[in-house]
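A single protein chain has been removed from this complex, and every other one stays in its place.
What follows is chain A.
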Amino acid sequence: MTNPKNTPEPNPADDELALEIADLERRLAAAKAKASLSLTPPPPISTAANHFLLLLSDSALPLGSFAFSSGLESYLAHHKSGHHPRTTHASFTSFLPLSISSYASTTLPFALAAYRNPSTANLVLLDDTLDATIICTVGRRASIAQGRALLSIWERSLAAALPREKADGLRGFAALLKAATTTSGGGGGGGEDDPPAVSAHLAPLFGAICRLSGLSCEQTAYVFMLGHVKALVSAAVRAGMFGPYQAQKTLAGPVVQGLINAVVAREWETPVEMAGQCVPVMDLWFGRHEVLYSRIFNS
C-alpha cells in the first residue's frame, strides 16, 4: 500500500473549517437579503387617484349596469327569429366591435367634454344635448338610470373622501336635478312640454366625477369604455351565450384592449356636436328591445 507524499492525511480540523465557511456564507447571504429588503422601502401602492381609478372601474360600483344589455338581448332575438338574412349569424364576437364603436361614437365625446370642463353650466349643457341625441326610449332610460345611480354614489359615498373644493363640484348640478325632478316628475322628456332642465345622463357625470377624483383623461376614457364592455360581457353570461371563464378571457384578451384603444383614439378630439351613430342598425335593435316577448334586461 502506497501513501503519496503530496496527498495530505484527512484532517478533522479542515472539515470543521469548511463547515464553518459554508455556515458563514449562508448567514451572509441571509443578512444581505434582509438588508436589501429593508434598504429600499416599497413604493406607495395607493395614491388617491389610483384608489379612485380602482373604485370607479369596479364591477361592484352599484350603477345597476347588470340590468342593461345595450341592445345585445334584442340583437340575439332578431337573429333567432329568422328576421334577418342568414349570412350573418348571431355571435358575441360580431356584436362586440359594433357595440364598442357605436357607444364610442355616440357617447364617449360627452364623457370627455365633461372631463375637460366639469363646470355646472357645461354639465347642464352636455346633459341636455345628450338627452336630445339619444333617439330611443330604451337607451334614454338606461343612460338616465345609471347616471342618477352614479350621482347618488358620488354624493353619498365618494365625495366625502375628497377635499372640500372637489367634493362640492357637483353640488350645483345635483340641486338642478332635484328641482327638475320635483317639478316634472322625473321623466326624461316626453310630451310637447319643455323637457326637464337636467336628466342626469351617465356619460357627462362619469367624465366629471373622474376629473374630480383625480383620474387622467386617458384613464377616464378607458374606464368609461371598459365599463361598457364589462356590462356587455356580463349580459352575455346572463343571457347564456358563454360562461364566466370565457367572459374573463374575453375581457382579458387583446381584442377588447385593442378595440377600446382604437375608439378612444378615434373620438379623442370629437366635439359633442359631431358625435353621432356610426352603426345605424344598432338604433333599430336598441329601439326594438321594447317589442321582445320576454326580456331579462332593461335594454
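In this text, a contact is a pair of C-beta atoms (placed from the backbone, for glycine too) under 8 Å apart; a residue touches a chain by one contact, two chains touch by 3 or more; residues count from 1.
As a working rule, contacts and distances are computed from a predicted model.
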Protein name as given in UniProt for the chain not displayed, "Trafficking protein particle complex subunit 11", "Translation initiation factor eIF2B subunit alpha", "Large ribosomal subunit protein bL17m" or "UreD urease accessory protein-domain-containing protein": "UreD urease accessory protein-domain-containing protein"
Selected residue (touches chain absent from view) among A:Lys34, A:Lys80, A:Arg116 or A:Arg171: A:Lys80
Residue of A:Ser94, A:Ser119 or A:Ser157 touching the missing chain in the full complex: A:Ser94
Contact residue for the chain not shown (choose from A:Leu17, A:Ala30 or A:Ala132): A:Ala132
Missing-partner contacts on chain A, residue numbers: 74, 77-78, 80-81, 83-85, 87-88, 94, 97-98, 101, 105, 128-129, 131-137, 140, 189-195, 255, 258-259, 261-262, 265-266, 274-281, 283-284, 286-288, 290-294
